[in-house]
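Just one protein chain is left out here, and the rest sit where they should.
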Amino acid sequence: MNITLFVPCYIDACYPKVGQSVVEILERLGHTIDCPREITCCGQPSFNSGYWDETREVAVKVLDRLKDAEVVVIISGSCGAMVKNFYPELFKGRPEEAAALALSEKVYEFSDFLVTKLGVTDLGARFPHKVTFHDGCHGRRELGIKAQPRALMAQVKGLELIEMEEAETCCGFGGTFSAKFPSVSSAMGEGKIASALETEAEYIVSNDSSCLMHQQGLIDRQNKPIKTIHLAEVLNHR
Amino acid sequence: MNDQREQLLTRVRKALEVPAEKPAGHHDQASEPRIAGKHAATEWLPLVGPSFEERLALYAKNAKELTADFRFIQGGIPALVAELQEIAKTEGWTGVATHAGELTEAAAGALGLPVVRTECGYDVDALEKCSAGITACEALVAQTGSVLVTSRSSGGRALSVLPPHHVVVARREQIVADMTEAYALLASRYSESGYPSMISFISGPSRTGDIERILVLGAHGPKRLTVLCI
Partner (left out) sequence: MSTTPAAAEFKKEAAVITRDLRHRAVIRGALKKYEVVRDDKKARFQNWQQARYLASDIKWDAVNHLDTYLAEFAKNLEARGGKVHWASDAAQAREIILGIVKEKNAKAIVKSKVMTGEEIHINEALEEAGYEVVESDLGEYICQLRKEAPYHFVFPAMHLTRGEISQTFTKELGSAPTNSPEELTMIARRVLREKYIKADIGISGANFAIAETGMISITENEGNARLTCALPKTHIALMGIEKLLPKLSDLALFLPMLGTAGCGQLLTGYNTMYGGPKQPGEADGPEEFHVVLLDNRRTDLLASSEQRDALQCMRCGACLNVCPIYKNIGGHTYGTTYQGPIGSVITPHLRNLQEFKHLVFCSSLCGACTEACPVKIDLHHHLLQSRRDAIAEKAVWWERLTFKACAVIFNHAWVFSLGEKLGRIGQIFHPLIKNTPLDPARAWTASRELPKVAPQTFREWWSHRK
């Protein structure tokens, strides 16, 4: 399959290993990967802040660059939801609506792509650690992703998943919300990390680096005994 | 008053001129898909078995969970009276209130205590001082463990809620399966002649969780609810 990979801006800049892991995993499965240079960001920050005109300027370019793709994989539930669910909303009643709906049909979040589209769960990974999983809200509640990452983790040798009580509770990142209301955002994050710590896991795993960026930022500031890691890195670990 | 009514309704009509989309219909990838076709509430609400025994068992289970004291009594009115006498003795009742009706009169009359009757007007203070209010009901709802009373079936509005102990006397035929059946029963009884001014589903004794979400019984209404069914 010819897969077009959408690497979100913050993964490109701060978490390149996540992107590399995805490339390596998909190539090992025998697929051809294309990472279009022109695509940097889906436009979610401005969209969530109410600036829809500015968002369309970015999104139009994404639509154009991805129109011929066979299938698009996005390494984030949140950016995935933006393209899959919110682009059609953004272009509703506009000439680009059809293109947005067509793109929506062929976009997958990474873990969903592996399990639902490819039907793969065992990637031969080994990760001998206790982990707990954070369900990113957009992946969970916009895209309905819950079972997929768990099916993948179940096949990782040595991995022990201990579910935290607040697995589905928002960690408080919320994009620009985290900067607009830092005190609320941080309090939510503290609740999340406290719940993760209760499991005594070594790692918080998630399919969304943006949530993990927020959680890691709090963990580092408060010296909490836990680390964060993206699911793709776990699945690429041997 | 008519002006205000017209002004308000005009605003409503004007607002509705633009049609609306149904909510959450678009891009909802996360929810369980809806099952096509026309469906009634009973299909989705808690299941109730078809037989009398199943309904009785479900009612008993739900009532117990609601901390209501449900007793299914064999032996007809005499057995019911004996049961009630026992309760009155244990609790040291000094007076009861009730209303006209075959079961209520038999029950209240056999206690040998002063009886306040509500059907022809009553003194609120006297009713408030009664140890128990004894009422009939429209139905018992298995699905929820509730007692369905109306101002017509149960001696008005206050009798079932002012005394500290509410005793319901009912017959086994009065157990209905679910909420839908309860409303159908009300409609068959009253939709022609006019509904009573109050219809109430009572589910357990009066309760509150307003202090630290800790359950306390008898917040304002009865601390106890007893259902005697023959």
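Letters A and B mark the chains in the order given here, with residues in each chain numbered from 1 onward.
We adopt the following convention: a residue touches a chain if its C-beta (ideal position, glycine included) is under 8 Å from a C-beta of that chain, and two chains touch if they have at least 3 such contacts.
Quick caveat: nothing in here was measured; it's all calculated off a predicted structure.
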> Which of A:V73, A:M153 or A:C170 sits in contact with the chain that's absent?
Replying inline: A:C170
>> Considering the complete complex, identify which of B:A57, B:L113 or B:A219 is in touch with the unshown chain.
In response: B:A219
>> Across the whole complex, list the residues on subunit A that are touched by the chain not included here.
In response: 7, 9-20, 23, 35, 37-41, 43, 45-52, 54-55, 57-58, 61, 89, 137-138, 140-142, 168-170, 172-175, 177-189, 191, 213-214, 216-218, 220-221
>> To test your reading of the contact rule: which positions on subunit B touch the chain that is missing from view?
In response: 1, 4-5, 7-9, 11-16, 18-24, 30-32, 34-35, 39, 41-47, 62, 99, 118-122, 124-125, 128, 143-144, 146, 151-152, 155-162, 178-180, 182-184, 186-187, 194-214, 216, 218-222
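Methods note: only the chains that are shown with their structure count from here on.
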> So what's the Cα centroid distance for subunit A and subunit B, whole Å?
Replying inline: 50
>> Show me the residue ranges of subunit B that touch subunit A in the complex, using the header's touch definition.
In response: 26-27, 29-31
>> Which residues of subunit A touch subunit B once you look at their complex with the stated criterion?
In response: 84-86, 88-89, 104, 140-144
